[in-house]
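Please read through the structure below; I'll follow up with questions.
A single protein chain has been removed from this complex, and every other one stays in its place.
In this document, chain identifiers A and B correspond to the written order of the chains, with residue numbering beginning at 1 in each.
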Amino acid sequence: MKYDNKAWLFLIPSLAVMALSAFIPLMTVVNYSLHYIFSGAIPEFVGFANFIEVLRDPKFQGALGRQLLFTIAILAVQMPLGIAIALSMPKKGVGVAISLVLLGIPLLIPYNVVGIVWRLFSQSDIGLIPEVLSWIGYSYNVSLDPVDAPVTIFLLDVWHWTPLVALLAYAGYLAIPDAFYRAAEIDGASRWKTFRYVTLPKLRPVLVLGFLLRFMDSFKIYAEPLLLTGGGPGDTTTFMSLFVARKAQSYELGYAGAASLIYLFIVMVMSYLFFQLLTKLGQGEGQKA
Amino acid sequence: MGIVVENVTKLHQGYKKLDNINLEVNDGDFSVLLAPTGSGKTTLLRLLSGIEKPTSGRIIFDGVDVTRLSVQKRNIAMVYQQFVNYPSFTIYENIASPLRVAKEKLSEKEIDKRVRMNAELLGISHILDHLPQEVSGGQQQRAAMARALAKGTKYVFLDEPLANLDYKLREELRSELKLIFREKGGAIVYATPEPIDALGMASHVGFMHKGRILQYGPVKDVYHNPRYVEVGEYFSYPTMNIIKGRKVEEDGRLYLKITDQFKIDVSSLHQSLMKDSYYLGIHAHAVSTNRESKSMVEIDGTIELSEAVGSDTELHVDHEGKNIIVLMQEVISYGIGEHIKLYLDPERFYIFDVDTHELCAKTVKE
Partner (left out) sequence: MATIELKDVWHSYDLEEGKSKDWQYAVEDINITYENGSAVALLGPSGCGKTTLLKIISGLTKPTKGSVLFDGEDVSELSAKERHIAQVFQFPVVYDSMNVYGNIAFPLANDGVDSDTIRKRVYEVAEILELTDLLKQPAGRLNPAEKQKVSLGRGIVRPNTAAVLLDEPLTVIDPKAQWGLRRKLKQVQKELNFTMIYVTHDQHEALTFAEQVTVMQVGKIDQTGTPEQLHEDPHSTFVGYFIGSPGMNMLDCTVQVDGTVAYNGTSFKIKKDFAARLLEHGNEFTLGIRPEYVDVSTQKVSGAMTGAVKLVEDTGAYKILTISMDSVDLKGRAPETMKIEEGDTAWLQFPEEGLKFFKDGKKVI
């Protein structure tokens, strides 16, 4: 049809930008990953050798393991917490505006600012956190303690991003027609059952979105650990993106290229699997008919 | 002069939304496209207005081929099912809007005259300074119609304009529309799934089924001579009863027999009836609960449902597994399961071929 064709023309600017900022660099990375690069010398084609080296490297495995653990913890906490916050927010009146603003503030602050603010909070000598924790007898040291550091990053992320889940869930919650809750009340459903059979299924589309966004975002966390701990102590807060970036910065471009492609592949596969799983989950359950 | 649709086909993702449509609407006609949802009537209207273009075929307005012409150039007006009004304009401004963007500049006085005239016609003069959301659905739709008429185009297309209105409003607007459009001149093409719209308002009716026009003609002709079972069944108020019967010979006479009680003498038609079975059709209002003449066929039945429809009652009766609908011209309720005797006039039947669905004979005298 005529007007369908015209529509494609409108995409050209976007496609051009994408080509420049994403596609071409991607091709460059693919190119790197297949070569052995040593500064100054001519790159040598090595096929998949880089990939094998990356996968065998215990440091890579360590970073990947830490990343997976981090992301799982994030999802396990932020999703339920976000939903809980959304459900306890007021639905009408002046409280709505206040809650929305309070939730919005963490989201509006840029990553690096968040990182710096939390660094100030957690710094051993002048920070608020170590001071308060010392009152209960806990000696907190984010730059030396291998538990304090990742936990701090974790809490930072929860503070920063749970509001996103909460806002999505809130919007979805408001969209649920009141009739469903009245029906559940008439049917004698307990609060938990009402949540499970009315709220949760109706929130599903929005929660899938929230889940995928949090998954993808947390999987590439970069600025906050960099600014807060520099990846340390040791490599306890060196997650995947920092790991790959460091490799690239030290000119191991072949390694870095291969590592980043493996990284991309993992994210894509996991996103796809999660999407399939979450959209099909829990359809048509019920007692055996 | 008028609208001519020539061999128009519209394909959509491989299948035919409209299949070889041929239609002629003359000046002064009020043509209703009658069909259940999904038969293609909206698509046909969109092709006539220019919103969509046919895959093949031509559309001609007053002798000019307008097939490739854009909507704006065709000079037509359209009224939709959803009351479409500019929400930030008053009703007055809404009606005036096509006049303000018209090619030939009209004076403010002229615009005012036309707006008021059409508002008067549609009975909304008293709400001209309101916003669309401040008035009822019925009034919003009247405003949309006034806007369409104010434009002063020769052809006006309406796509199920009464569908979203209350029962009572529909009833009132139906009568009004017939009178309003009569004053107008030009031609109207009106799409609807309600047979009573066509019966009440139209001069011509076209019955559509799966993208084709099965029959088109003056309302009386199509009503008394339905060419296909689908036309007879649908283009009827409330409906035409269609029941399958077998051709049998009994006591030297030829019958179309449905049950022992229910058999119609068709001896005089034996030359047109060569097959073993046929569909018998009889209008719901031709079935009676009183014996009105000796020749009527009497059958026993049980009431499945009695529905009050305005000032009439629709009775759904079961006769040995066959469902028969009777229209009674009074408001009366029967209990479910009650026994009742029905009387059918053997001279009010239409006979359709079981395979081709075409009308092959009728006992109806016309």
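Keep this in mind: a contact is a pair of C-beta atoms (placed from the backbone, for glycine too) under 8 Å apart; a residue touches a chain by one contact, two chains touch by 3 or more.
Only a predicted model underlies this, so the values are computations on that prediction, with no experimental measurement involved.
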Residue, one of B:Asp27, B:Glu110, B:Asp129 or B:Asp166, that touches the chain absent here: B:Asp166
Absent-chain contact - pick from B:Ser88, B:Ser175 or B:Thr356: B:Ser175
Subunit A residues that touch the omitted chain in the full complex: 177, 179-180, 182-183, 185-190, 193, 197-198, 200-202, 282-289
On subunit B, residues whose C-beta touches the chain left out of the figure: 36-37, 136, 166-168, 171, 174-175, 178-179, 193, 196, 199-201, 219-220, 223, 236-237, 283-285, 304-312, 316, 327, 329-333, 336
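In this text, only the chains that are shown with their structure count from here on.
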Mean-CA-position distance for subunit B and subunit A (Å): 58
